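Of the protein chains in this complex, all but one are displayed in their positions.
Entry: chain A
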Amino acid sequence: MSARNDIKSVSRRDFLRYTSVAGGALVLGTLLPSITPAWASSTVDDAANTLNLFVSIDNDGTVNIVCHRSEMGQGVRTGIPQIVADELCADWSKVNVVQGLGDEAYGSQNTDGSRSIRRFYTTMREMGATARTMLENAAAQTWGVPVSDVFAENGAVVHKSSGKSLSFGELAQVASQQNVPEVKDLTFKSPKDFKFIGKPVTSVDLPKVLTGDTVFGQDVQLDDMLYASIERCPVVGGTVKAFDKEASRGVANVVDVIEMPEQSFPVLFKNLNGVAVLASNTWSALQGRKALNVTWDLGDNQSHDSDAYLAELEKRIVTKGKSIRSVGDAYKAFDTADTKLDATYTVPYLVHAPMEPPAATAVFKDGHCEVWACTQTPQSTQQNVAGALGIDKSKVKVNVTLLGGGFGRKSKPDFSVEAAVLAQKTGKPVKVVWSREDDIRHGYYHAISAQHFQAGLDEAGKVTSWVQRTAFPSISWTFTGTTDEPQTGELSLGFGDLPFAIENLSCETHKAPAHVRIGWIRSVSNIQHGFAIGSFVDELAAKSSVSPHQMWLNLIGDDRIVDPKTQGFKYENYGESYDNFPIETKRLKNVLNELMAKSGANSPTADNEGWGISVHRSFVSYVAVATKVQVANDKVSVLEMHSVIDAGRVINPDRVKSQQEGAMIFGLSIALMGEVTIKEGAVEQSNYHDYTVLRMHQSPKIVTHIIQSDAAPGGVGEPGVPPVAASVTNAIYQASGKRIRALPVNKVYSV
C-alpha cells in the first residue's frame, strides 16, 4: 500500500460541505419537486456519522460513499464505491453514493486520462479499511473485548467466539469518535476475499436512467432561472462589431441581450466572443438569437482552410524534422536497405459531439457563485469561474451533475464560465444551453494531423531502419496562444513511446500552428499515432509477405521493458512512475496473441471480406483489436470486431466490457466518417447530419476479451480507441486491395 498518511478525521460539517447533500439538494428539491438530483438521491440525515472524507454512516446503517469523480457512462459512480465498500465489508444494498462537490480536499477530480481507478484504487481501499477499522474498534470497545476478537462482515461487526454482532448503523456513532488509524496499521483484504472488486456490479444510476429520473447538466432547473443561448463568433479570435439588440429583445419571452466580455488569446477556458440572449425558456432564447444579426470582425484566423492546411502539413512531413528520440543512424540504414517503404497518413479535425451538448447553470449572490454543470473537472471549473468573476475560488461552489457523455469536451469549463458571467451580470440564475450547432462549431477540436513513416528492411526481411514523423497543432496552443509544434505530453501518446526493437530509429516532429481551439478527445494523440503505426506495420507485412501478426511480433521483439528515455525522449508515461507501469513488450504481445487465438482473424474469408488487426499501449493498458469487413459495391460494411484488453486488475468487468464496446464504436466513428472541415476560419459542419457518427445499422457484432491479471489497475476508458482505425483500414486492404491512408474511410467508400 502507499505511504499516503493524510487520511484525517473530518467533521460532519466538512462532509456536508464537500458533498453538499444538504445545500445543493435542497436548493433544487424545493423548486421542482419532480427533480431529485441523482447525485443526492438520499440525503445524509442528521444522524450521519462521518468516518473519513469518503465515508459516513447513518444510524439506520446507510453507508454514504462519496464519488469525487464525474460519471459520464464509464461507471465510476459504481466502481469507486465498489472499492471502498469491499475494504469496508459493507452490505452493498445499504450503500448510497454521494457525488462530491468540486474540492481540492479530494485530490484530483479531473475525470480524464483514464485514471480514476488507477490513481485512486489504493486510496479508496485505504478509505474503506480506515472506516472498517474504526467500526471494529467501536465494537471491541462496546463489548469490552480485544479488537483481535472481532471482524467486520456484510455491514456488521461480529464477535468471533460468541457470534454476536452489531450492525454498522448501531456502531456508527461510537465509530465516529474513534481515533483515525494510521495507514501503516491498516489491514487489507487478500484479493481472493474480494466481494465487490472484480465483480460485475450493476450501475448505481441504472434504475433512474430507465425511468428518465436523471439530472444531467441540461436538466438543472432553478426558480426564476433564465435560459441563455449564445451566438459566438464563427472564427476563433474574432470580435463583435455590432448586433441588433432591440430586434432580439422584441422576440416574445426574451428578457435580456448581453454581449459577452471580449476576450483575447490565449483562448484558455474563457468564453468565446459573442452575444447572449436570455429568455424564459430555451426555445425563445434560440428565436431571439436568430434576430441578433451580429456582424463580426473575424480576425486573423479567417484565412484558415483545413484542406489547404493539411496539404501544407503533408508537404512538410516528408522532409526531415526535429528529432525527439533516436538510436543508431536511421537515414544511413535506410539508404543501404534492401527493401524500402514509405507512407503518409492523415487524420482530420474531430469533435466530441457527446449526446448531451454542454450546459451549465449558475447563481451569483452576495459575492458567491454556485454552479451546476456536467463537468469532468469541477476544480478547474471552480478556478476558471472564480477568475472570470474576480472572486476567490473558495467562493465558488461546483455541483457535478451526471454527464451525457464527455469524451474530453466537458473537461473544458468554458460553458460554466459563460453561465457564471451571465449570472453575475443579471443577478438571476442562468442556464447556458449549448445547441448541437454550438457544440459542433465551437468545440475544442482534436488536432488535424499528418504522419510520415519510412522503413528499410534487409534481405532477410528484418526492419533495420525506421523513421517516423508527426505534425499537428498542439493542445498547448490553447493555453499559450503561441505554441506551434507538438509537445512532449502529446508525443508521449503513442509516438515517442514506440515499443519496437529497431537498431536505427528516428522519431521527429514538424511545426504546425493552431487556428482553432485544440483540445483532447478520448485517447487524444494516440488516435493519429495508433492509426499511422498500426497501418504502417500492416503495409510492411504486405510488402515483405509475412502475416501482420508475425510482423508485429518481429517488430516488438523479445520480452523486455522498453524505456524511451534511454533514447533521449522524456517520456511522460501518463503521469505514472515508470517502475510501477513500464512498457512491457510481453503484455503487448500477449494481447495480440490472445486476439489471434480468440477472434478467428487467421481464418479464411470470402473474397470481398478481410480481417485487419492492430495493437497499442496507452494509458498504461494494452489493447489489441481485430476487425472483419466486407467491401462490396464501393461500400464498406463492418461485420465483426474483437478486442483484447489487459488493464491489470479490473474493478467491474461488465463496465470494462461496456467501455471496450463503446471504444470500438467511437473508433469506428473516427475511422469511417469522423471529419470536421474549416473554410474561412469557420467550421463547416453543424449537426449530426453532416458531422455523422456511427448508428445502429453500422454497428457490428462486438466481442470483448479481458485478460485476467493481478497487476496494478491501468486505464480503461480510452485505450480501446487507438487500435480501431488501423484495424479497419487494414481489413479494407485485405478485402479490396485498397490502402486507405487518409481518414475517414467515407472519402473513398460509402459506409
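The rule is simple: a residue touches a chain if its C-beta (ideal position, glycine included) is under 8 Å from a C-beta of that chain, and two chains touch if they have at least 3 such contacts; residues count from 1.
Everything below uses one rule, namely that contacts and distances are computed from a predicted model.
UniProt records the chain missing from this view under the protein name "4-hydroxybenzoyl-CoA reductase subunit gamma", selected from "Homoserine O-acetyltransferase", "4-hydroxybenzoyl-CoA reductase subunit gamma", "Multicomponent Na+:H+ antiporter subunit E" or "Cysteine desulfurase". Touching the missing chain, out of A:163, A:212, A:390 or A:604, is residue A:212. Residue in contact with the omitted chain (choice from A:296, A:453, A:477 or A:666): A:666. In the complete complex, the residue from A:354, A:519, A:548 or A:612 that touches the missing chain is A:354. Of the listed positions A:99, A:114, A:248 or A:284, the one in contact with the omitted chain in the full complex is A:284. Considering the complete assembly, chain A touches the hidden chain via residues 32, 34-35, 71-75, 200, 202-203, 205-207, 209-216, 218-219, 221, 227, 252-253, 280-284, 286, 353-357, 402-407, 433, 435-437, 654, 658-659, 661-666, 687-689, 693-697, 699, 701-702.
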